[in-house]
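Dropping a structure here in structure tokens format, bear with me for questions.
Apart from one protein chain that is not included, each protein chain of the complex appears where it belongs.
Coming up: chain A.
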Amino acid sequence: MQGSTRRVGIMTDVHRRFLQLLMTHGVLEEWDVKRLQKHCYKVHDCNATVEKLEDFINNINSVLESLYIEIKKGVTEDDGRPIYALVNLATTSVSKMASDFAENELDLFRKALELIIDSETGFASSTNILNLVDQLKGKKMRKKEAEQVLQKFVQHKWLVEKEGEFTLHCRAILEMEQYIRETHPDAVKVCDLCHGLLIQGQSCETCGIKMHLPCVAKYFQSNSEPRCPHCNDYWPHEIPEVFDPEKEREAGISKSNKKPLRSRQH
């Protein structure tokens, strides 16, 4: 609230309830965030017009700035869904993960993280992760136990599992981008288009540059002859579709109206 170039907004109970409930989710999709926002307005201030989400969040972020946290917006790497999470901007040892996991479990995560970053696909196999169990700091962990810890990571939305392989949950990418870049400056991959951290993506087979799937989708949208932005060689991969929130809503409405916000595997 001082020395800031941005004018600090005002918190009301609408914003507080929003923050409180947002914190119960590790990460939340845009549509659910909007629903949450409407709920908070309804509880506290029925008649007021619901502010545009971007402005609403910017307002809250201006207040959060002095606490070194912010509501960060990102996009899922696999299908380009907009997502939001409350992330820590100052990297200190007080962390959300540290409170839920023991020292050896955190170390298992670090090892898995390293394998994921070093891999070509952004996925690390369960076997490879479990083989590192002997190198863990702290209390000795057996492979059986490590398997359960990996599932705990999935439950808490730090990892995602696909066919016996693990990659980072979009929540982890949002929250830990800074930390990852700092601790793996050489191994880390970056998207050629948006310059953001890249775990999963497509690569040019000629010059090796990589791009996020949603970045590819946007860049090559309605382009019949996609070419690498760097070396101009033909882009050999399937171009994914750009995420369309409207289509999602139509599909969602047919299912059920008032279902509680569910965590999706990203």
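In this section, a contact is a pair of C-beta atoms (placed from the backbone, for glycine too) under 8 Å apart; a residue touches a chain by one contact, two chains touch by 3 or more; residues count from 1.
Definition applied: contacts and distances are computed from a predicted model.
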Name of the absent chain as recorded in UniProt (options "Anaphase-promoting complex subunit 4 WD40 domain-containing protein", "Auxin-responsive protein", "Endosomal transmembrane epsin interactor 2" or "GTP binding elongation factor GUF1"): "Endosomal transmembrane epsin interactor 2"
From A:D55, A:E182, A:E205 or A:D244, residue that would touch the chain that is not displayed: A:E182
Touch with the omitted chain, as defined above, among A:R35, A:K139, A:K162 or A:K247: A:R35
Residue, one of A:H25, A:R81, A:H169 or A:H212, that touches the chain absent here: A:H25
Touching residues on chain A - with respect to the absent chain: 2-6, 11, 13, 16-17, 19-21, 23-26, 28, 32, 35-36, 39, 42-43, 63-70, 88-99, 106, 109-110, 175-179, 181-183, 185, 188, 195, 197, 258, 260-261, 263
